[in-house]
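Note that one protein chain is taken out, while the other chains of the complex remain in position.
Then we have chain A:
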């Protein structure tokens, strides 16, 4: 079995931010079981922006769920830094998500009952940690929300809501930020804006970002693109351009 991305035997500085080894995820039992991931291995180097791509049903969402500790693989090992996620009980896993992982989803990212500021600081509050005012001001300025902190999500546009989600993902200085189709519900211009923010998080704030997307234009903002098809990791592109990504995707759709 070939592994893609950087080889699991280690990146240049000796440590992956996220590492999947022989991860298999099966849903259901017996003949109706669905194999969403089949012995997938991948390593994400720290300080990189990675796109996970593939046609519908290729397993890219499952990849993200398993990598982020939202779901447990049927077989195989997921490591976040040095930590083996499968060794953690639900509570510890949740606490790990809270402090070491940031999330940006396609939609429904925010609690409608909390203001922008409350939404951003929620992970800290859940962990019972103090807000680092300097860092908070820094990221709020970076996502350009300084004048909307007292607003409620319902009073924001879709793009603004995604920026709040990015700020919330950044507030704990996580090891990895996972983004699931973060621009899927946005118009192209706003989408570019959001992708720029994620890029900035990697370049300026030295964060690691893993983003599931099906949009070649979005993938073009990343450092590498991983391609999934029918539960297998089938291809990878470094420094992907929109055209090359589109070609690979077209090939995968034809094969499917």
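General remarks:
Methods note: contacts are C-beta pairs under 8 Å (C-beta built on N, C-alpha and C of every residue); 3 or more make two chains touch, one makes a residue touch a chain; residues count from 1.
Heads up, the rule we're going with is that contacts and distances are computed from a predicted model.
The listed choices are "Glutathione import ATP-binding protein GsiA", "Glycine cleavage system H protein", "Xanthine dehydrogenase family protein subunit M" or "ABC transporter permease"; the UniProt protein name belonging to the chain that is not shown reads "ABC transporter permease".
Across the entire complex, the residue among A:61, A:208 or A:229 in touch with the chain not shown is A:61. Only one of A:87, A:126, A:238 or A:255 touches the chain withheld from this view, namely A:126. Note on the undisplayed chain: of the listed residues A:109, A:183 or A:229, the one touching it is A:109.
Although one chain is hidden here, its contacts on chain A can still be listed: residues 61, 64-65, 70-71, 90-91, 94-95, 97-99, 101, 103, 105-114, 118, 122-123, 125-127, 152-154, 168, 180.
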